[in-house]
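Here the complex is missing one protein chain, while the rest keep their positions.
Showing chain A:
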């Protein structure tokens, strides 16, 4: 690991000021992603700013019924929180599908949605990667790209966002609160992560100096008809090849509301509100779910090794919608797929 200096600010304003003052500075929260990347020499901060002294660990439901998650609350404390388990079970389930108990005990909510891609070339400084070194090319495009994107990618980068939590947050219309030198602002989840376009070095729409302070998730009616289905190379402790966060609100056997976000297929959780809107009022059955899956996959392309995702993703969507419809969410410990 390269050498760096270390600071531990006591306020968000101090942390933001340190980020602005030193362009090479980076925040550390749980460290489970940053320390890993520093060991591989993928990232080389001159200063590591430890935000663990900030008071951002709260998990609570506010007066409007909105779930308020502190950026420094751990993934484990969040996923097992009784209010989260009862009111936002889709979020809890997605978080418990991620990483391992050890990692979830250390990982924070802010760090989770800001974790970097697991693209092999991004991780290997001896290879080209536009995300790690802008302008150097994309090693994955014509390389080994089994885990890479099929939707929303560009010729500059075909990486996927690895977070499971983010997929559930996208489906649940979460909002990210960030605070920086210009004050506080709220970013709707769909606008938080970006597609690679010609700036794959930018994962999200935060400005330099901004810090995630909280994530809020509105009250919703998806207590029973939801699922988080995660498909991967082994059944536990592995990143998603394809994952689906699905939630349905039914009126009788008719779809009154539909939310589907995909993980493992794009540079950000993949959701199409326009497609969801077209399916309101349709019967909640397999033909509808198949038509929805086809519509959501519009524009999908493979790059060779990841062509299998073109079949896997629509099937996973249909399966997830059937689970959600039947009220049999995927159990993350019993790996039977209903």
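Convention: a residue touches a chain if its C-beta (ideal position, glycine included) is under 8 Å from a C-beta of that chain, and two chains touch if they have at least 3 such contacts; residues count from 1.
Here is the rule we use: contacts and distances are computed from a predicted model.
Engineer: Consult the UniProt record of the chain that does not appear here and report its protein name from "(2Fe-2S)-binding protein", "Electron transfer flavoprotein subunit alpha/FixB family protein", "ABC transporter permease subunit" or "RNA polymerase sigma factor".
Structural biologist: "(2Fe-2S)-binding protein"
Engineer: Out of A:102, A:205 or A:301, point to the residue that touches the absent chain in the complete complex.
Structural biologist: Considering all chains, including the one not shown, the answer is A:102.
Engineer: Looking beyond the chains shown, say which of A:35, A:182 or A:280 touches the absent one.
Structural biologist: Result: among the candidates, A:35 touches the missing chain.
Engineer: Given that one chain is not shown, which residue among A:22, A:50 or A:257 touches it?
Structural biologist: A:50
Engineer: For chain A, which positions touch the chain that isn't shown here?
Structural biologist: Those residues of chain A that touch the unshown chain are 1-6, 28, 30-32, 35-36, 38-39, 48, 50, 52, 76, 80, 99-103, 105-106, 236-237, 332-335.
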